[in-house]
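Remarks on the structure that follows.
Only one protein chain is missing from this complex, and each of the others stays in its spot.
Letters A and B mark the chains in the order given here, with residues in each chain numbered from 1 onward.
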Amino acid sequence: MKRKFLRRVVSGLLVLSVVAAAFTGCGSASASENSSKDSDSASYRTLDEIKESGTINIGVFSDKSPFGYVDENGDYAGYDVYLAEQIGKDLGVKINYVSTEAANRIEYLQTGKVDIILANFTVTEERAQEVDFANPYMNVALGVVSPENAVVTSLDDLKDDDEVIVISGTTAETYLTKNYPNIKLQKYDAYAEAKTAFENGNGVAWANDNTEVIAFANENPGYKVGIASLGEQDTIAPAVTKGNETLLKWLNEELETLGSQQFFHKDYEETLLDTYGADYEETLVVEGTK
Amino acid sequence: MDFNVINEYIPLYKNALLLTLKIGWQGILVSLFIGLIGSAILYFRIKILKTFIGIYIEIFRNTPLLVQLFFIYFALPKIGIVLSAEVCGTLGLGLLGGAYMIETIRSGLESIPVIQRESAASLGLNEMQSLWHVILPQAISVSVPGLLANVIFLLKETSVFSTISLMDLMFTAKDLIGMYAKTIEALFLLVVFYLIMLLPISILGTILERRMRYGQFGD
Partner (left out) sequence: MDSLGIDVLFKGTNFVRLLQGLWISVEISMISVAFSIVLGTVVGMFMTVRNRIVKIVLKTYLEIVRIMPQMVLLFIVYFGTTRVFQWDISAEAAAIFVFVFWGTAEMGDLVRGSIKSIPKIQFESAYALGMNKFQTYYYIIFPQTIRRLIPLSINLITRMIKTTSLVMMIGIVEVLKIAQQIVEANRNSSPNAAFGVFAVVFLLYFIVCWPISRFSVYLEKRWA
């Protein structure tokens, strides 16, 4: 009995050590990988490699209407997707859309699972250390929406047990974690989940990109944007894997060309006009230049 | 691997572990309760209730917890039933676990030879007394390994709680990866904390399983 028990413990410890070894192995491997990242192109595909393969993998949201969603016929659509389609056309390749969640976006680029992220990705300093951003194509700040009968107009007014809904991996989450550490956050993986929970009354307010919360309040009666602009004015831009210079250069040229043709105003009118009306067109749209 | 990052993350994982354990145990208690009642109903073959329990078992054993949680948390409020995430997690886990616990306890009950029930009756115990004093203690000890396996299974299932905004171990890891992209550190701690939580139970299960083999009567 005793011997068996001992053996059991030993085998348990072995599990631990094997896993630990595997991971410390991982640790050192990744450390060396970081230092040699510049010479190592395995984690991304260059422009030529993408063209050669004939398909580009673009990460977009599939549940964030009106920026990236799937319509009732199963086709991707929205402001981001409109741009993605143009990129595919101008590159002369087919597009393989990869449905991402907010928290996966950096990971998808760093592991080379997508070539470009076009998922309403706000440019921040922290993120710029992990991925490379191209020129912006949209303006954004944070905003907070709440039910009409209990509008939250200032985050300082929240009571202790009030929970604010955010989506894991968004700028709203990082901003609130940093600047309002006392606010209880209720986090969700996906836009669809967060919105449904908000509708169901699981939180007192929902903090996200102001574009998104304005859209929500416009589309759903009974909700009001109590805080229209929070934090800094940021921009949204396509992102590529760090170091993927050929693709980045092409993207910037593409964005500038498109900008000179007023492409993004057209994009707005096609995809966002129904939601926002014409009022936001000038504040929202950036014509692809730095 | 960056140990500063790990140090910084450890408190977050500790909180997550506590939450996971809290909701996990609540759910397990609910499932044990359901398991005892349900298996007693099956054991005594109580008519209509028996069918009801059968349907319950089939439904919850043949759908994923994730889908059950989606339904309870996101769909039920549309018909006016709003539950907090914690209640929903406990309930989801409890209902799923109950379906498994009933089967485990029932097979324990059925493993006790009929003669014991008869002997108890001949000693003047009624059905309820014989179940409570004679059959159940033995049945539970037979089912303990199975029950512990269910416990591990249920604690593992908590990994889908991210969907309903509960900051369990899995969600903490995902969230940290999303915010800071320190994937390896986050995944490493995730594995370590799952080991801390489940390895002792797993070892206990194996030891008990060995013990039980000698603890049965009449073999």
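In the analysis below, a contact is a pair of C-beta atoms (placed from the backbone, for glycine too) under 8 Å apart; a residue touches a chain by one contact, two chains touch by 3 or more.
Every value quoted in this text rests on a predicted model; they were computed, and no experiment measured them.
J.: Using the touch definition up top, pick the residue from B:Q68, B:T90, B:T104 or B:Q138 that touches the left-out chain.
T.: B:Q68
J.: Can you work out which residue in A:T46, A:Q86 or A:S99 touches the chain that's missing from view?
T.: Reading the full complex, the residue touching the unseen chain is A:S99.
J.: With the full complex in mind, choose from A:L47, A:V144 or A:A190 the residue touching the hidden chain.
T.: Only one of A:L47, A:V144 or A:A190 touches the chain omitted from view, namely A:A190.
J.: Against the chain that's been left off, what residues of subunit A make contact? List them.
T.: 11-12, 14-15, 18-19, 25-26, 29-30, 33, 40, 42-43, 62-65, 69-74, 98-101, 104, 107-108, 110-113, 189-193, 195-196, 199, 219-220
J.: Would you write out the residues of subunit B that touch the absent chain, in ascending order?
T.: These residues touch the chain not displayed: 58-59, 61-64, 66-68, 70-71, 74-76, 78-79, 152, 156-160, 162, 170, 173-174, 177, 183-184, 187, 190-191, 194-195, 198-199, 202.
We take it that only the chains that are shown with their structure count from here on.
J.: Okay, in this complex, where on subunit B does subunit A touch?
T.: Result: residues 1, 73-74, 77-78, 82, 84-85, 162-163, 165, 167, 171, 174-175, 177-181, 183-184, 187-188, 191-192, 195, 199, 202-203, 206-207, 210 of subunit B touch subunit A.
J.: Show which residues of subunit A lie in contact with subunit B when the two form their complex.
T.: It comes out as residues 1, 4-5, 8-9, 12, 15-16, 19-20, 23-24, 26-28, 30-31, 101-107, 110, 126, 130, 165, 168-169, 173-174, 177, 186-189, 193, 196-197, 199-202.
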